[in-house]
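All protein chains but one are shown in place.
Chain nomenclature is as follows: A and B, assigned in order of appearance, with residue numbering initiated at 1 for each chain independently.
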Amino acid sequence: MIVDRSDEVPRLKWPRRFPVPRNLGVAVHSRIAEGKSWPAPEGATRIATLRIYRFDPDGMAGPRLDTFRVDLDDCGPMLLDALIWIKSRIDTTLTFRHSCREGVCGSCAMTIDGTNWTACTRAMADLAQPAMIFPLANLPVIKDLVPDQSHLFAQYEMIEPWLHAETPAPERERLQSPRERAALDGYYECILCFCCTSGCPSHWWNGDRFLGPATLLQAWRWLADSRDEGRGERLDALEDPFRLYRCHTILNCTRTCPRGLNPGRAIAEIKKKMIERQG
Amino acid sequence: MSHRRPKSPNMQNYRPQLTSVLSFGHRLSGVALSLGAFGLAGWLMAGASGQDAFGSAQALLLSVPGRIALFLVTLALFYHLCNGVRHLVWDSGRGFELRAIYAGGWTVVGTSLILALALWTWWPA
Partner (left out) sequence: MTIRHIPPFARARGLGAAGHGTAHWWAQRVSAAGLVPLVLWFALALAGGAAADHAKLVAWLAAPLNSGLMILLLMAGFHHAALGLQVLAEDYIHSGARFVAVAAIQLACFAGAVFGIASVLRVALMP
């Protein structure tokens, strides 16, 4: 009932998704059909069933849902281990991004049992049976579990995530007290996995204009940086009913961050700064 | 020519959580209360039109469907009020820890139910 940390898996296994038909209101080219069902490996005793979203961009068919059965005694404990096991033993065409395998790069972010998380830090034991593995929500799908994040990165680029300073660079560092440096804690650690933005209903409805929690958290990271001299221009760029103010404090973002960060709080701080300069 | 790039599902596949469900409830109750506001203006107009008009308006409100509608509006009112206070706390920058979000959310649900029932058991008519 009460959640303390974002890495807590929801206790109730149902509902993993809104109880509506899977293709309700979905555009024709995005509708998901039933896909292949792969048999369990011979001699396996502990089996986990994964239903995985598949899409082949070189084919003529639309997206489908394949069912894989993983031998838990033959692969590592995390979902990423299972995906790699499937790719090496069952279906080499299964495509997904991954890199660090320890939850610091953000590459393997995907929608797992209805919530966004990194596959390398989601234990197989925490999955429902069968588990539902989808690419990050509301993004164009390049192939299988690989979404096209170019719009999200373009929004990130738009907030100019670098130091704005006219003061020429000093011989050594731009000085910052420990307290000023502490103001960045909880914001600089973002790995740009976009789990939060992909899980924000406001970004679902207005993602072309609303910047989303990831970009806004980074906008706050730069607004909060004592060395930055462009605070006014940064706030000017956010003064827009859509770019910032589509945030209605839904807080799906804070619930889903795999790094335990708080985009909701960052956005509230931005809004406070917007008010502060008005009066 | 191959298949057009699909979009991964959003609402049809995402888990309903306390965060999103209560937020949607806030929106739904807000819409209900907007209709209620127009109803209030209409009720006042009936009052300004004399005893007969007001009598018909009261009869409509105290009929069975009228009472049901009024109870739902009361529920929407207290939910929107309590959750609105929760929103104002967030706007001040406080209460963003997950524990506070969840505890506050359940408190809002419970308090609004209790307040709505309390008002209705106390309603004299």
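As a working rule, contacts are C-beta pairs under 8 Å (C-beta built on N, C-alpha and C of every residue); 3 or more make two chains touch, one makes a residue touch a chain.
Keep in mind that what you see is a predicted model, and the values were worked out from it rather than measured.
Seen across the whole complex, the unshown chain contacts chain B at 27, 30-31, 33-34, 37-38, 40-41, 44-45, 47-48, 50-51, 54-55, 58, 74, 77, 81, 84-85, 87-88, 91, 119, 122-125.
Contacts to the hidden chain, counted on chain A, fall at residues 150-151, 153-155, 157-158, 202, 205-206, 208-209, 236-246, 248, 271, 274-275, 278.
Please note the rule applied: only the chains that are shown with their structure count from here on.
With centres defined as mean CA coordinates, chain B is found 31 Å away from chain A. Within the complex formed with chain B, the chain A residues making contact are 1-6, 10, 15-18, 20-27, 29-32, 53, 55-63, 111, 113-115, 132, 134-142, 147-148, 199, 201, 204, 248-252, 254-255, 262, 264-265, 268-269, 271-272.
Contacts from chain B toward chain A in the complex involve residues 2-20, 23, 27, 87, 90-93, 96-99, 101-103, 106.
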